[in-house]
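So, chain A:
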Amino acid sequence: MENNDVLVVGSGISGIASALELANAGVSVYLIEKEAVVGGHSASFCCKATDICAKCSACVVYDKIKEAVTHPRIKLLTNATVRRLDGELGNFHVEIVQQPRYIDEERCIACGLCTGVCPADPKAIYPPFAEAAPFSYILDEGLCVRFKGEQCDLCQRTCPTKAIEFELKSKERELSVDAVIVATGFDVFDARKKGSLGYGRYPNVLTGLDLEQVFTRESYLRLPTNGNEPKNIAFIQCVGSRDEDHEYCSQVCCKYAMKLAGLIKYQNPDTQVTIFYIDLQTTGKGFAQFYEKYKESIRFVRGVPVEILQTVSGELEVRFEDISQGKVCRDTFDLVVLSVGISPGKNSWDLARILGINLADDGFFDVKDSFSPNETNVDGILVAGTCQGPKDIPDSVAHGIAAASKTIQRLIEFASQR
Partner candidate 1 sequence: MKNKVGVFFCDCGGAINNIDFDAAVKKVAKFPGVTCVNLSSNLCLEEGEEKMLSCIKEENINRVVVAACSPDFKEHFFRQVLESAGLNGHLFSMANIREQGSWAHDGDITVKAVELIKMAVNRARLLQPVKKKKFPVNKDVLVVGGGFAAINAALQLSRVGLRTTLLEGEAVLGSETAELGGLCGFDIGSMVSEVEGDENIEILTSAEVRATAGKIGDFTVRIRKGGEEISHKYGAVVLATGYQTKLALESELKSDINIVSQEKLCRMLEDPNLEIRPRTIGFMFDFSDENSRLSTLATLNNALAARQKWDSEIYVFCKSVKVDSPRAEKLYREARDCGVVFLKCEARPRITADNGRVKIEAKDVFLGEDTILACDLLVAEELLLPSEGTEALSSLLNIRRDSRGFYQDENVHLYPVASEKKGIFFVGGCRGDLDLSRVLTDVPSVVASVYELLSSGNILAEVERVKADPQKCVACLTCIRVCPHDAIQLVRTDNSKEVAGISDLACDACGVCAAICPAKAIIFQGYRDEEILAQIETIGES
Partner candidate 2 sequence: MIIAERKPMAEIRQMIAPYKKLLLAGCATCVAVCWAGGEKEVGILASQLRLAQSKGRKKISVLEATVERQCEKEMVEELRDKVQEADAVLSLACGSGIQTMAEMFEDKPVFPAVNTTFIGMPEREGLWVEMCGACGDCFLDRTGGICPVVRCAKGLLNGPCGGTRKGGKCEIDPEKDCAWVLIYRRLEKQDRLDLMRQYYTPKNFRAVKRPGRIQSVKA
């Protein structure tokens, strides 16, 4: 495989899994990422272990990112997107547009001197989040006074490694590759679309993702409003899953909600936790046992609330139908977590058009048939991970590796035909 090149679009966990598998098999990989740092959503998830591992796989992501960014056969291009693709299997020409990041990630040694001298407020040049890879500083055009027309080059002058270059324009480059793996991931469902649940209006209504980030940053949970420890928390499942617009189960919400609930219970057993659900997805390796462990201490209520109102005292009143009694009930909580689901990526449609691959009716990339999980309608273009449909981290990794494997198989087949 030494003389093969493959392009992997998207550096979320499945993209990284694909890239690593290909690279370890000897393929040279271009891994392109539209953001400044790799990892996608999976990099922002917190460890949910209590006294034992909760099998959330967040640490696996950390390992794989580290492996990928240091792999000799993986060429990482950040701030990059695909503009054009032509050719066919064994001979694709891909045009990549790379937005300037103004800071050369090869040279940036994350010393932080630039941030020190930056006059803008808030600082226009700052480090990415701590786990980020590459750990190279980011210059925010929106904040930088220079981009507002002022004469300022303080950061450039202080940079000890001459890593900062303002004059950069967006770069275009042409890659020729044998195959393409699309791993552009998903968008988190925007809970604002469910207005009656009050996300964005009530500060104490959070999404699962918010909670993940709270635990990553502070590692304990506090009320956004007054900073007190929440005593009574509700999780609402299937927000943006299994409804008219989303005829699928997001597959991750029950798991992360229960694991976060478990973590909250572990940190303070007195905290009341209620989970409103339609059907509990307690399958998967080891998860049934996890559920058994918590099903007594966590209150499970069948049925999904339709409305949340904030009382004058700042508490949240959740209105839900208690189906066993067949009437609408009210219950107040001081924190409500919306278990938002996985939605197809906004840009999927554009990319589908550029690459000429099909979208399924639910908005995710379509595959050839139900027996080929990775192959698209275009020979040599494969899909990996959540851009093809909802998956949890282990399934995304598996799907990513599978895509790499199918690529290798196809390339070998192709070579033998020539």
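By definition in this document, contacts are C-beta pairs under 8 Å (C-beta built on N, C-alpha and C of every residue); 3 or more make two chains touch, one makes a residue touch a chain; residues count from 1.
Here is how the candidates were picked: all candidates are chains of the complex that A comes from, given by their letters.
Here the structure is a predicted model, which is why all the values come from computation and not from measurement.
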item	value
Identity of the candidate that touches chain A (this complex; choices 1 or 2)	1
Candidate 1-facing residues of chain A, complex	21, 24-26, 53, 55-57, 59-60, 63, 66, 70, 107, 109-113, 135, 159-161, 242, 247-249, 251, 254, 279-289, 291-292, 302, 323-326, 370-374, 389, 394-395, 397-399, 401-406, 408-409, 412-413
